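Omission of a single protein chain aside, the complex is shown with its protein chains in their original locations.
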Amino acid sequence: MKIEMKVNGQNKQFDISPDEYLVDTLRNNGYTSVKKGCDTGVCGCCTVHMDGKAILSCVILSAKAAGHEITTIEGVKEEAKKVGEYLVEEGVEQCGYCSTGLIMNILYMEKHIKEPSDEEILHYLSGNLCRCTGYTGQLRAIKKYLEARKNENSK
Amino acid sequence: MKIVNKSYSKIDGKGLVEGKPVYTDDLAPKDALIVKILRSPHAFARIKDINTKVAEKIPGVECILTYKDIKRIPFTRAGQCYPELSPYDKFILDEYVRHVGDEVAIIAATDEKAAMKAMKIIKVDYEILEPVLDYEEADGHPSLVHPEEDSFAMVDIGFDKSRNIACQVELELGEVDKALKESDVIIKRTYSSQAQAQAMMETQRAYTYIDMYGRLIVVTSTQIPFHVRRILSTALGIPESKIRVIKPRIGGGFGAKQTANAEFYPALVTLKTGKPAKIVYTRKEVFRGTNSRHAMKFDITLGATKDGKIKAIDMVGISDTGAYGEHSQTTIAAAGQKVLPLYNKVEACRYHGKAMYTNKVPGGALRGFGVTQGTFAIESAINELAIELNMDPTEIRDINMIKQGETTKLLNMTTKGWGDRPMYMDSCMLEYCISKGKELIKWDEKYPKVQISQTKVRGVGMAIAQQGSGLPKIDMASVTLKLNTDGFFSLLMGATDLGTGSDTILAQIAAETLGVSLDKIVVYSSDTDLTPFDAGAYASSTTYTTGNAVIDAAEKMVDLIKHHGAIHFNTTIDNIQFDGNTIKNIETEEYITLSDFSKRITYNHQFIQLSTTGSFVPEKNVPPYMAGFAEVEVDLETGKVDVVEFVGVVDCGTPINPKLSKVQIEGGITTGIGLALYEEVKYDENGRLMTDTFMEYKVPTRKDIGKVVVELAEGYEKTGPYGAKSIGEVVVNPVAPAITDAIYNATGVRIRELPAIPEKVYMELLKKKIKSKC
Partner (left out) sequence: MLALFNIANSITQEVKRMITIREYFKAKTLEEAYGQLICNRKNTVFGGGAFIRMGSKNIPLAIDLSEAGLAYIEEDEHEIKIGAMTTFGDIEHSQLLSKYFDNMLAKSVREIVGIQLRNIVTVGGTVYSRYGFSDFLTGLLALDTYVNLYKGGTIPLERFLKEGPKEEDILENLSIKKDNRKATFLSMRNCKGDYAILNVALSNLDGKFRIAVGARPNRATLAYEAMKYLDRLNNQITKEDIHKAAKIASEELVFGTNTRGSSFYRKQICYVLIKQGLMEVLGYED
């Protein structure tokens, strides 16, 4: 079936199967930053935004996403780059496979909650698994990022 | 040191966080045939008949292969140097299926749907056989997991398929029974740890195609490109010269990808059809069709004097290697070999271990590699000894553990090619690790426990551990350096970066030795055609083994530059000075920048390419050491254990990159917490894997781990590159025994079978309550 959706601000037309998932449609159309890590919606590697909300593209059918606005990391390059810099600075991008999904969720969290506590950060990001870093360094990186953003915004 | 021991960011970091298409599936050709595998629903069966005729007619299906279509060649999938210490007990496809998830048929189609449709209608008629499901009952079981004649072991590892034994290992020093008889106190206990899944975020996947020279190109998410080339050559019956294996960026491995898994199937399809082919394992396939940490059980007998000197350690181990024996010998051997040397003052010790075949998912490599399981057993026993003698566990370690400059004959016995001369652990910093760890967790304030409320109590516990750094006289690494015009270097290495940052730290080592800045090193790694041999990312070898190879190549390069510098200045080499930037004739004070020099010798004079290759194989056994301290909070009403804090102090020699080293510790501790409290590979009574999704198999989330504090001991190992040892695996090992001892100290309840899930702890608390009432 033919569907239309906006991806990263661009109007896109895709020819999909009704049981095709958004992650596959995106990956097959060049948005390879979206990763598939599991098949039960637990790992968070496939996180993108739909109408500004963080969702799992491996759970959302492409047909369901039709008519909506999808944002992948390619669509928020500048913001994502900033977050990414902090992750890299702490050495917590490691294999990088969870990074893009994590960054998308961090950007969502940032819009949703002002000055989150450690607990809130962990709660928001608990749907992003990481096997490499043990999470501790990622929390350090995210706090530094949020602090830097706070200072930027107060200027 | 200018570049080494500095916290550079990883050179691939930026590209990764920006989501650049650098992983296997991002690079696969769009028109690659999609390969799917029909897997066995039975734990043990023989295929009586398999009919693919109707399935083959499905539009889009290119080919379907069964065991009848493939030349029968036994091999091992284990990523190890040749000749492998794992039995040759695997066939690409076989008449027998030996675990739920074992491969039955290979389907290739133009798209996934067609492949799945075809898969659903392949008719298989199985003769269901009685599976061997309990590794303790495997010896003497009427079913033989490997009834076939043609499986064998290349090397004598005690392989005895008539008893479902994959391998046997032994180690003996002194007279254990005598020493036990003379002991004041005996601790005799049994400990077991469960199968654990690596659960790296990127599943196994590979794509293959035939290039214009008729060679098979394999791009795969692997830790062992060179071993994969050899294994494919053996299994497919084609020469290694016809195969090229490339590892792009990969999403973790932790040992899972130290076994060849995905590569066979697209390779076969490409060879058969001439077309590119790709397979991407689903998460379920990873759980069922790859490998996991060997479940192991140990009977430990410790004998000690009443003032805490351990006289003897007797260790008997049994390992569940599942349906195939990859890594069976090396893990069960490591469980004793890399744990017992921690206690070098014993009069005697003895270790017997064996790995049993069962009809379950095969065991494989997982960070720690047997040492984790052995450490859990020994450290738990020693913690129990401390309780028995009413001594602080850190004190018992202090009396008995190996210290800087000390040795033990066990090191001679477990290090290939070393001979009889003593091997001193010159760089052992265990004492520091323990004292620093105590300080960081506030051990003296908290030991053994602190009551928080009527229903919550906190306890602390600790353990020590070691690992190895590479495999002496077994695994070697090579690197090639070439000087490019404009004064930068290509560093070509077989070494495999799993996201660990080896590309970066090896570049740091090269830069340090050459005297140049890090940006002058361009890294290319893990391509069997273009990069020199490296065993791969396992055995914690990359920093130590490949690092030394880098130094070898770089030192040779410095000499070569000086040699050609001398030619350039028409003088002798003793007059040449090279500081990384310029080559100087100290007699005449003339100099030329490296950049100009490299152009000069390429385009104008000498017309020579400067390139050097360095190789290294470890000779000495060079363990990293760690002390781990856990503080847990136990809810006495529910048995739930939460890690409040975990402190890890690691002696890895010089950290080439302190930032990356610390992240390794934090990551390893989390894997250890998963092993201790949350993760468990579980089977039902028919041998079906029940934990085949992330909903059933619980990898710790970021809310499950508490505060993790890590510190690096500032050690120096003189045989290591700039003093470095290794860090990748030791960081998992002390976690589980430290946690279970903390649980004991908090509650009086001893968990000897991992994981310490709430119901288990609760039942032990209940038993204790009932006992105290009687």
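Residue numbering begins at 1 within each chain, and the chains themselves are lettered A and B in the order written.
Quick note on the criterion: a contact is a pair of C-beta atoms (placed from the backbone, for glycine too) under 8 Å apart; a residue touches a chain by one contact, two chains touch by 3 or more.
This structure is a prediction, so every number in the text was calculated from the model and none was measured.
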Contact partner of the left-out chain, one of A:47, A:72 or A:100: A:47
Subunit B residues touching the omitted chain (full complex): 38-41, 100-101, 113, 116, 119-120, 284, 453-455, 637-638, 640, 677-678, 682, 684, 688-693, 695-696, 698-701, 703-704, 757-759, 762-763
Touching residues (missing chain, whole complex) on subunit A: 1, 17-19, 21, 39-42, 44, 47, 53-56, 59-61, 63-64, 66-67, 105, 108-109, 112, 123-128
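Criterion: only the chains that are shown with their structure count from here on.
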Interchain centroid distance [CA atoms averaged], subunit A/subunit B, Å: 30
Subunit A-touching residues of subunit B, taken from the complex the two chains share: 7, 9-10, 12-21, 23, 25-26, 113, 198-203, 249-252, 254, 280, 282-284, 498-501, 657, 659-660, 662-663, 665-671, 693-695, 699, 701-703, 705, 707-708
Residues of subunit A touching subunit B in the complex: 17, 27, 32-40, 42-43, 45, 72-74, 77, 80-81, 83-85, 87-100, 103, 122-123, 125-139
